[in-house]
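Heads up, this is only part of the complex; the chains shown haven't been moved.
Chain nomenclature is as follows: A and B, assigned in order of appearance, with residue numbering initiated at 1 for each chain independently.
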Amino acid sequence: MKTVEEYFESVKKLKPKVYVAGEKIKNLIEHPNTRPAVNAIAKTYELAFKPEYKRIMRAKSHITGEEINRFNHVARSIGDLNLRVELAILTSKLIGTCNYRCAGCDVFVALDSITYEMDKKLGTNYYERFTAYLKYVQENDLACSGGLTDPKGDRRLRPFQQPDMYLRVVEKNDEGIIVRGAKLHQSGAFATHETIILPGLSLREGEEDYAVAFAVPNGAKGLTYILQETPEDAERREVKNLNYVGLPDYGVRLTCIMIFDDVFIPWDRVFMCGEVNFTRKLVWKFASTHRMVGAACKVGFGDLIIGATQAIAEYNGVAEAPHIRSKISEMIYLNEKSRACAIASALKGEPTESGAYFPHDIFANVAKLAAARGFHEMIKYAIDVAGGLVVTMPSESNLENPEIREYLKKYLRGVEEVPAERRMRMMKFLQNWVAGPHLAGAWHGGGSPEAQKLTIYALSNLKELKALAESISGVDKIGAK
Amino acid sequence: MKTVEEYFESVKKLKPKVYVAGEKIKNLIEHPNTRPAVNAIAKTYELAFKPEYKRIMRAKSHITGEEINRFNHVARSIGDLNLRVELAILTSKLIGTCNYRCAGCDVFVALDSITYEMDKKLGTNYYERFTAYLKYVQENDLACSGGLTDPKGDRRLRPFQQPDMYLRVVEKNDEGIIVRGAKLHQSGAFATHETIILPGLSLREGEEDYAVAFAVPNGAKGLTYILQETPEDAERREVKNLNYVGLPDYGVRLTCIMIFDDVFIPWDRVFMCGEVNFTRKLVWKFASTHRMVGAACKVGFGDLIIGATQAIAEYNGVAEAPHIRSKISEMIYLNEKSRACAIASALKGEPTESGAYFPHDIFANVAKLAAARGFHEMIKYAIDVAGGLVVTMPSESNLENPEIREYLKKYLRGVEEVPAERRMRMMKFLQNWVAGPHLAGAWHGGGSPEAQKLTIYALSNLKELKALAESISGVDKIGAK
C-alpha cells in the first residue's frame, strides 16, 4: 500500500491535459484548483496508515487476500457494507469535501457483479479481465474515479439520435476499441490514476455502441479534462493565505468534464462492449451502492455543518436560547435520519451471484433522497443560527492591513473569550456549505431525487400492499366484476 | 402457549370495571367498544400458531429456554431487536390498529435492565422478583399492557406539588404497597391480563413516593377503566353491519384512563419503590425501545394506507397519471424511511448489564420522529389521491334500502370492473386513517416529537462536532482567550 508521500510522487508523474478558466494547467500539485483534489486523495492514503482508522480504511482483498485500501475493495459481506458507510462518513468528516474515490469504488462492485453474470449468460470473459484489472489496481494501490453521466444534449432524444452526446465506441479492432464522447460532473478525475467508465443509462437494442464499460489511465492520449467554474474556484486562485477561505486544504468539490476524443482502450481494459441487456442492471447496481454512499457522504458533511453552527451559536452567546437549541436539534435529527437510512441499507444488504454485496435497494435510494432533502433543510437552519454575517463577513485578509485591523478585531468578536479571528474563520467555513455549490452537489450527486423517486416506486410492491388493504378492510369479500 | 380460543376463554373470566360514554360495560367480548381490543389481542395469539409467522411471533425465553410469545420476551440479541421491529410491523399490518401489547413488552425490557442495575448498586432484590414475575407471565402466556403517562394537571408543577396528579404510593406495609392516581392513554389495558406500571418522568429527591413500578392484574380491587370517546367509537356502537365501518374487526385504537383508587400491590409485584435516581434511566430505556417499536408500528399502518391509496387510484382509473404516481412515490419514500430508521436502531442496538438489548438511542428517537412526521405527510397524500369522497362517501348501509340502492351502485362505481361497493368500503377504510384519531395517536404515542427532539439533542455530541469543525476550518490554529 502506498504511503501519502508515494501518492504525491505518483501524481508528479501524471501529465493530463487539464484546463481551467481557459488556461491549461501545468502542474497538478501546484495549481490552486487541482491541488485541493490532490490533497483530498492524499488524505485517503494518509488515513489508511493511521492505527485508529485502519479498521475502516483497509480491507482484505478477495482476490489476493492482501490488505488493500477499502476504496479498491469489492464488498464481500454485510460487514463490508457497514464499513463502506463508515468509510464515506469518515472521509467526508475529515476532508470536508469529496474524497474523489467513491464513484470508482462503487463502479468496481457493480462491474464485479455484472461481468460475472454476463460471462455466465453469454460465455464472455469479462469477469476474468475485470478481476485481473482490479488486482492490478489493488496491488499498485491506485486511486480510481468512476464516470457515468453523459452530456445528453436534447433529453427527448435517445443516444442513437444524437451521436456523441452519449459516449460511444466508434471503432473496434483486434487490439481494442476507440471511444468518443464526454462524461460530465467527474469529481477529481484529473487527479486519480485511473477512471472507470460505465454507460449512464439503460440502453436498448440498436444502441450497442453506447453499451461500453472500460478503464482509462489518467492522461491517456485523446483525453482532455476541463474544470468547473464556481466563484470558490476563482477565490482560491486569488487568495494569498488559504486559511482565509475557510477550508484551507480542500475547498469545495472539484468536478470536470472528461472529453474522449477517439481514445484507444485495449481489450484487457474493456468490461462491457455492446451487451445492452445488461446495462440496466449495471447502472442500477452502481446506483444502489453509490446512493448509500452518497447519503453517508452527506452525513459526514452534516456533522461538520452542525459542528460549525454550534460553534457560531456559542461564539455569539446564544447556544442556550430555546429556539437555537430547537434548530440545532432539527439539524441533528435530519443528519441522524440520513445516517440511519444509510446504515439500514448496508445492514440489510445482500450478495449477487459473484459474491459482491449490495445494499438494500429501496433503503439505499431512500437514504440518498433523505440526505439530499436533509442537506437542503440543514443549510436553512445553519443560516438561521449563524446570522447574516455568514455572507457579509469581510475577509480575514483585512486583518493584515493595520488601518482597519483593530476595527475588525473590536467589532467582530462574539462573546468575550472568542476573538474576532475565530469567528471570522468559522463564518467563512460555514459559508462554504451554505452559500456555495454543495447544495446542488448534494442534490444531484449519485442521481437526482427524481431518479430516486422513480426507483423507489419501481421497487415497491404496490400490488401486494393493495391486496393487503383489500383484505383487512373486507373489500375482498365483495366480488369484483 | 395459549391458543386463540384459550385466550378468549381467559377473557371471559376477566371482570374489570370498565365504563364508556357513562355506562358500565357488562361483557368485554360482547360490547362493541371492547370487543375490537379483544380481537386485536386475540390476533397476537392466533398469529403465534401460524407457521409462516412463528419466526417473528415466538422467541425463546432466556429464563426457561421455552418457546414463548415474543411480546413477553426480553430481547437478548441484535436478532431479537430486529425481530421486535418485524413483530410491530407485522401486527400493525395484519390488525390495522394497536395490538395492545407493545408497551407491556417494552416495559419488560426496561425493567429487566434497571432492576438488575438497582440490585447491583443498592443491594435490593428487584431483579429476582421481576424475573419471577416475568416467568409467570411467560408460562401463563399472559397479555400485558404497560402504563406510564400520568395526568400531570398543571404542567408547571412537580409531582409533589399536586398530590395524586402523578400516581404514587400512599401506604407501605409488610404485605405490599397501596397506590393512588391514574394513568392516561392506556391502550387496551382493560382487555389484557396484566398491566405493568412505571413512573412517567424522571424524578428527583423528595419525590420518592412517585418512583414506583409494579404489576397489577386486570380488574384488581380499586381499579377502574374509563374509555376514550371518539366518534368512531359511537359509530361502532350504532352500526348494524361492522363491515360498513371499514375496519370491521379492529377499528381505531382504544385507549382508556386507568384509575387507581388505593389499589394494593403485594411486594412480589413491586419492581421499584422510591429509587428516584433510577427513574430517569428507567423511563429513558423504555422510551428508547418503545420509540423504535412505535416507528415500526406506523410503518405497518403506512403499508395499509399506501395499499388503500393505490387501490382507490386504480378504482378511479388514475393510477398511471404522473402526479398520482409521484404522490404515491412520496408515500413509499416516507414509509420506507421510517422503516429504515427503525431497522437501523435495532441493528445498531447494544446490551446493558443484565443482558437485555436496547436499540441505538438516537436512531430510535429519530425513527419515532420520522414516523410521526411521515404519518402526517402520508395522510396528506392519501387524501389528495383518494379525493373528497374519502369523507363524503355515504354509508354502505344505504345499499340495503332498495329505494336508493341502485342510485349508489350506478353513481359510485369507479372504473367499470370495480363495483360501487368495493369503492365505498375502501373509502371507508381509508377514512379511518385520514379523518380519525390515528394522526394524533401517531404523533403522541411513545412520547411527543418534542420529547424526541430533546432526547436527540441530549444524546448528541455537540462538543465533539464543534471541535471537528474548528479543526478542519483551521479555527483552532487561532488562539482563544
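Heads up, the rule we're going with is that a contact is a pair of C-beta atoms (placed from the backbone, for glycine too) under 8 Å apart; a residue touches a chain by one contact, two chains touch by 3 or more.
None of these values were measured; they are calculated from a predicted model.
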{"item": "With 2 copies placed, total copies in this complex", "value": "4"}
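Rule of thumb we're sticking to: only the chains that are shown with their structure count from here on.
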{"item": "Centre-of-Cα separation between subunit B and subunit A, whole angstrom", "value": "40"}
{"item": "Subunit A residues within the subunit B interface of the complex", "value": "93-94, 96, 243, 246-248, 303-304, 306-308, 310-311, 314, 325-326, 328-330, 332-333, 336-337, 339-341, 343-345, 347-348, 360, 362-363, 366-367, 369-370, 416-419, 421-422, 425-426, 428-429, 452-454, 456-457, 460, 462, 464-470, 472-475, 477-481"}
